[in-house]
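Okay, here's the structure, questions in a sec.
A single protein chain has been omitted from the complex, and every remaining protein chain is retained in its original position.
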Amino acid sequence: MIATLSLHLAIGIGILLAAPVLRRWAAPLAAVPSLASLAFAMTIAPDVLDGEPWTATFTWVPGLDLSVDLFVDGLGLVMILLVSGIGLAIAAYSGSYFAPNATAARTAGLLVLFAGAMLGLVTAEHVVILYLFWELTSILSWLLIGQRHTDAAARAAATHALVLTGSGGLALLGGLVILAREAGTWSVVELLADPPGGTAAGVGLGLVVLGIVTKSAQYPFHAWLPGAMVAPTPVSAYLHSATMVKAGIYLALRLAPAFVHLDAWQPVVLTIGLLTMVAGGLRAIRQDDLKLLLAFGTVSQLGFLFVLTGAGFEYATIAGVTLLVAHALFKATLFLVVGIVDHQAHTRDRHELAELRLGTGWGPVRVCAVLTAASMAGVPLMAGFIAKEEAYAAFIYEGGTVGLVGIVGIVTGSILTMAYSLRFASVFWRRSDRNDADVKSPSWTFGAPVYVLTALTIGIGLVPAPIIGDLVDVASGDLLGAEVASELALWHGVNTALVLSVLTIAAGVLLWRLTDPFVRLTGRAAPPIDGYRAFQIGLEGLFTLARVTTTRIQTGSLPRYIAIILMVVVGGPALVALTTTSLPDLADPLDVPVQLALAGFIAGAALATIFVPRRLGAVVVLGGVGYGMAGLFVAQGAPDLALTQFAIETLTIVAFVLVLRQLPARFSRSDDRAGQIRRMGAAAVVGVGAFVLVLAVSGTDPTTPASDLAVAQALPEAEGRNIVNVILVDFRGLDTLGEIAVLLVAAVGVTTLARVGRRPPRTGVPPLPEVDPLDPTTMDKDART
Amino acid sequence: MTTVFAALAGALFATGTYLVLQRELTRMLIGLALLSHGANVVLLVAAGDPGRPAFLDGRDEPSAFLDPLPQAFALTAIVITFGVTCFLLALAYRSWVLTQDDTVQDDPEDVRVREEPDADIERSGADQPTIEAQDR
Amino acid sequence: MTPWIALPAVLPLLAAAASVLVGRSRAAQRIIGLGTLTALLGLAVRLLIETDRNDVMTTQAGGWVAPLGITFVADRLSAIMLLVAIGMFLAVLVYAIGQGDEESRHVGFHPVYLTLVAGVCMAFLTGDLFNLFVAFEVLLVSSYVLLTLGGRLAQVRAGTTYVVISLLASITFLMSLGLLYRATGTVNLADLPAAMEALDPALRRVFLLLFLGVFGIKAAIFPLFFWLPDSYPNAPTAITAVFAGLLTKVGVYAMIRIQTTIGPDDTVVGTVLLVVAALTMVIGVFGAISQQEIKRILSFHAVSQIGYMVFGLGLLTVAGLAAAILYIAQYIVVKTTLFLTGGLVERASGTGHLDRVDGMLRTRPLLGMLFLLPALSLAGVPPLSGFVGKFALVDAGVDSRSWVLVGVSLAVSIMTLLSMNKIWAGAFMGEPTANAEATRPLPTAMVVATGVLVAVSIGIALGAGPIYAYAERAAETLLPLAGSSAP
Partner (left out) sequence: MKRSVIVDVTARLILPSALLFALHLLLSGHDRPGGGFVGGLVAGATIALIFVAGGMEDVRSVVPVRPWTILGGGLAVAASVATVPILLGNPVMDNWKFYVDLPLLGEAKISSALVFDIGVAAVVIGTIFMVFEAFGDEEPPEYRGEVRQGPGSGQHPEVGS
């Protein structure tokens, strides 16, 4: 299996990379992994059918208990066969459907990757790996929907699908991780064998269900699926009928037996599933676009599947597995038929199609279309009938409220299904006329996948037990942990289920005849907003929220940023210090008046810098602060510091003067009173904050081993008497090294900024764009030509 | 003693903050210089009570020295501040050359995002027509 | 004593000096830059292996004993950060050389780039807080200059914001160092825990908050991040890539250091960090989905993603810290790559504005892949490296029952995906715009550098097992007392 998955990955990526070269060879190449996967399924099938699941493990991140654990039991086998079998059909079909160009090749490559992800999903035994492949299918579906990327609708639909299934996927991850935590295992099998209980597990399960519901397009999250129909038809046929949307169903099948004992489980599943089945059907019967009709039909059928697979009791599970197979077969076929029609006739609208004449070459396709639609409708002799019959029987057998609600719901849904199936099929059973066809008939190879799949549908419909009986039994048995003998058959004798089936078909035909008045009637009862619109509003809301938040916070105003940052960084800790630490007595004795005088001078000068109206004046006053600091250093006993401060202050003033001579002499006056007050407030917070922080530490009296060492070792070890200098060049020389690096870099920056774009002083010739202010050769001449 | 220094640090931080909050680059620069002085005052507090210069001439008790380590820190910081101040001056200079304006403007892209609210939704693709529009 | 561990901090300075001296020859500068970084890469690999063998390696600058001289310490955290950082520096330098622009126009580019390298390496290796201050200054001043090389108006404006706020961070850092020395008499990280023991626990918390705030400015956490989206996008692409990919992470690194040194069990501060983390994630991603320009979108994500790292730190568990380390390591690669790809888009189409670029997928499908993989990784899509990081965080969060944070981080990933989709739909999908004809050829060096980084991030995903194990060992060294817990 790992080899198969790797093959999917390798061939998928290979096709993507080599797309422009491959063109028409992409489709045949894309069939290879599916064939390999089918071959693999055949080799393990005997063991699996004997009740021996196949397993494999591949370590990934042991520290997080992440390992690619795979297993194939009965259900896994069914899914592999579906995914790879239909994948093979799609690959064959794509060869005829697409023009042989790079885009088509890329689609084929993505489809291969998708098939790989889907296979991983249905064989994952580690919950996180399950999520991994789940999310991969979402991402690949996003890319596939967006393939026709020049189309605005495609982009919107891709976004919609991505956001919905992506969010669902994350809910799933959260839920799975919670469940796994509660169960104490990452293994899917172990988790389900001993399901956790309690509130946390309940929340986790809820999140998992949310994931299932979004992925399998249940109401009210269904709308992305019809939107995704902008994708090319092979993509729709594969992803949105046979595989990806089945991921949720697959998971529901696995979870249901373990969690069906919870009070909330069956009501939730039945409500969502039946609502989806009926609502989807109601939408389907009013479609004129055949592909959309199928899309809503798929939504409806997914609801049906969710009811069956989630119901959790034995017969429902059997019916669920059977319908899973039947649905994949007929829905893929129908999509392929629509694709053929669309490809040849360039329309999918039933009214427009009614105007067109189809030639005799269309015969096989039309027959297949009608037969497969019959399977969808649950007409006897077709696979769909077998599944629906099982479903009816299951709910009748179950009885009780669940049985009653279930049977009423699925009968209603099935009547709708019958009606929209007829609506679909009616396009194809009209008598066709002679040879003057308007539409060219499809080639034999184009139709071949349809013929094969239809044959399977009929085969299962006629003799279900030999074809899928064992598979269904083993799959259901593995799920339920019991021996299951389903006894699938065309004829069970006259029973309630059969009567209901007949009634369903009759009511369906009636409804089909009355479609127009019915649509008018129900149209009035339609909800005010549909799912897509709701999504749109939600997304707009999110964007608005984001923008409002951002513009409130990211105002672009530097003073505002500074005020917030300083108040948080200085004010915050100061507040904590003020409220939680014991500050020392403020009135400590002042024994050195010189310091007090200097401090007063410095503070006064600092205050004066605010009020000086002229730039140079302010700089001179700032110089006063600096010299005052130098004086303070002297008074405290730090002559080196004082000397440096003095020299640096002088140079700083010179540099200021050199720059400021270019600028206006006076500061501009602002009359922004509110702003002044805000600034003063911020200044007060920061000033008091600094004051408090210094006080907070002033009570401490630590030993300072580093200083003692410096004093002790300066002369004997470093042979220097000036301890500060010894620290700078010996003990902490690296600081100094960093510091001169700062100086060098600053010098580079200064010259760059000051000289970039400066015109040559005398020549008057405009400089070339490449004038490099930092180039030593230009430094002398000021310009290089 | 430390109360005086705490007050001095507070004063320098307050005046520095006030100036940094102005929109004129020159005043911001002066404010930054005042804040740096404030930080140096804190380093001076860290050096402890006044003492003798830290020179070893054989006469002093080592404990009478002003703690040399914070002095070294302050010295390093002063020089670094000088380099950065020069760079900021160059920035102010460049800004003046380009705009003939010494004030710091709001970030234009932030302003644009604030004033053109509709572009996002369009970009998200949320208001694009979809195939479902054909639904009758 | 292992003297060679200090080499990454000083060798680039020597190289920078050499680069200044050979300023006339761009070729010589390139050889010096590439050669130095290649040598450092080798050193970093060796460091990674040897720290894993020895837990912690130290050296004393000048041979002076511990609190007197500056201590250099290499543990697993420094080693992994150093390796990733140097790898990025090398890749980005190749990219910048391919791009030309600033690199070829200014003599100062190479020397300043090398001092930036020196500053970053020094910050990762030093065991001394004042030396960390100096290292920050070296890397910050270098970043100021790199940001404004070219002196364009937008750069000057962005530079002003960046420089002023960074300076405020430096000044408050210096002030905090003064206060710390006053209270404890040491700035040596190894001595701090013991020295802190003597202090009032409330005062200890004050210090922790002070330093977290100071480093938080550099890390761009909420509410200290404003400067980042207004400044980074205006630098030359290669520079933005290094800044957003790497520099903020130096801040996060410092936060991790200080938290694990003086407050490994301060759950109050841990809770504060978790709140900050949630807000950083949400506000950052909100900003990202409001923007219309690729580099600005990515810059806001740089903020948002910091939230994830702070999340891991705030849990104060080995699992959380290990997840944060893994997250940082993979994120640096991913984010750098995204910026480089953004730069390729700009290069190819002349603009990074989503309103003015369209249909890149048609004209340059390869670029689409180079964008898509890191973009999905950023959003945490499996099985890419971002997923492993995010999963590790979520797992650690669930472990600590931080449900809110887990929920927020998952919700933010879908919003991240949404904004990546915005770039994808805006720049890559659709009909190529008219200016597509004016597209310029992409220099091979740029594409190769980007491609290699994409490959590296895939490699991180594949090799996540050993990398996480390493990160876990790193976290265990940092938090020796906290117990690790299994699922």
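Lettered A, B and C in written order, each chain numbered from 1.
Here is the rule we use: contacts are C-beta pairs under 8 Å (C-beta built on N, C-alpha and C of every residue); 3 or more make two chains touch, one makes a residue touch a chain.
All values reported here derive from a predicted model rather than from experimental measurement.
Taking every chain of the complex into account, the omitted one touches A, B, C.
Considering the whole complex, the residue from C:L41, C:A154, C:A411 or C:V448 that touches the absent chain is C:A154. Only one residue from A:A455, A:A485 or A:L651 touches the chain missing from this view: A:L651. Across A:P464, A:P639 or A:G687, the single residue that touches the chain missing here is A:P639.
Mapped onto chain B, the footprint of the missing chain covers residues 53, 55, 75, 79, 83, 86, 89-90, 93, 97-101, 103, 105, 108-109, 111-112.
In the full complex, chain C makes contact with the omitted chain through residues 1, 3-4, 6-7, 9-11, 13-14, 16-21, 23, 59-63, 72, 105, 107, 111, 150-154.
Against the chain not displayed here, chain A makes contact via residues 639-640, 643-644, 647-648, 650-651, 654-655, 658-659, 662, 718-722, 725-726, 728-730, 733-734, 736-737, 740-741, 743-744, 746-747, 750-751, 753-759, 761, 767, 769-771, 776, 779-780.
Throughout what follows, only the chains that are shown with their structure count from here on.
Because contacts link each chain to all the remaining chains, their graph is best described as complete. In this structure, the chain pairs B-C and A-B differ in their number of contacting C-beta pairs, and the larger number is found at A-B. Per-chain Cα centroids separate chain A from chain C by 24 Å. In chain A, the positions touching at least two other chains are 152, 155, 158-159, 543, 546-547, 550-551, 554, 556, 558, 562, 566, 570, 690, 694, 697-698, 704, 706-707, 710, 732, 735, 739, 742, 745-746, 749, 751-753, 756-757. The multi-chain contact residues of chain C, meaning those touching 2 or more other chains, are 130, 134, 137, 141, 144-145, 148, 151, 156, 160-161, 164, 168, 172, 175, 179, 181-182, 229-230, 289-290, 418, 425. Considering their complex, residues 1-24, 26-27, 29-30, 33-34, 37-38, 40-42, 44-45, 47, 50-57, 62, 65-69, 71-72, 74-76, 78-87, 89-94, 96-97, 102-104, 106-111, 113-114, 117, 120-121, 124-132, 134-136 of chain B touch chain A. Those residues of chain A whose C-beta lies close enough to touch chain C in the complex are 16, 19, 59-66, 102, 106, 128, 131-133, 135-136, 139, 142, 146, 149-150, 152, 155, 158-159, 162-163, 166-167, 170-171, 173-174, 177-178, 180-181, 184, 186, 542-543, 545-547, 549-551, 553-554, 556, 558, 560-562, 564-566, 568-570, 572-573, 576-577, 580-582, 690, 693-694, 696-698, 700, 702-707, 709-710, 713, 717, 730-735, 737-739, 741-742, 744-746, 748-749, 751-753, 756-757, 770, 772-777.
The touching residues of chain B, when paired with chain C in their complex, are 9, 20, 25, 28, 32, 35-36, 38-40, 42-43, 45-46, 48, 69-70, 73, 76-77, 80, 83-84, 87-88, 91, 94-95, 98-99, 104-105, 107-110, 112-113, 119-120, 123-125.
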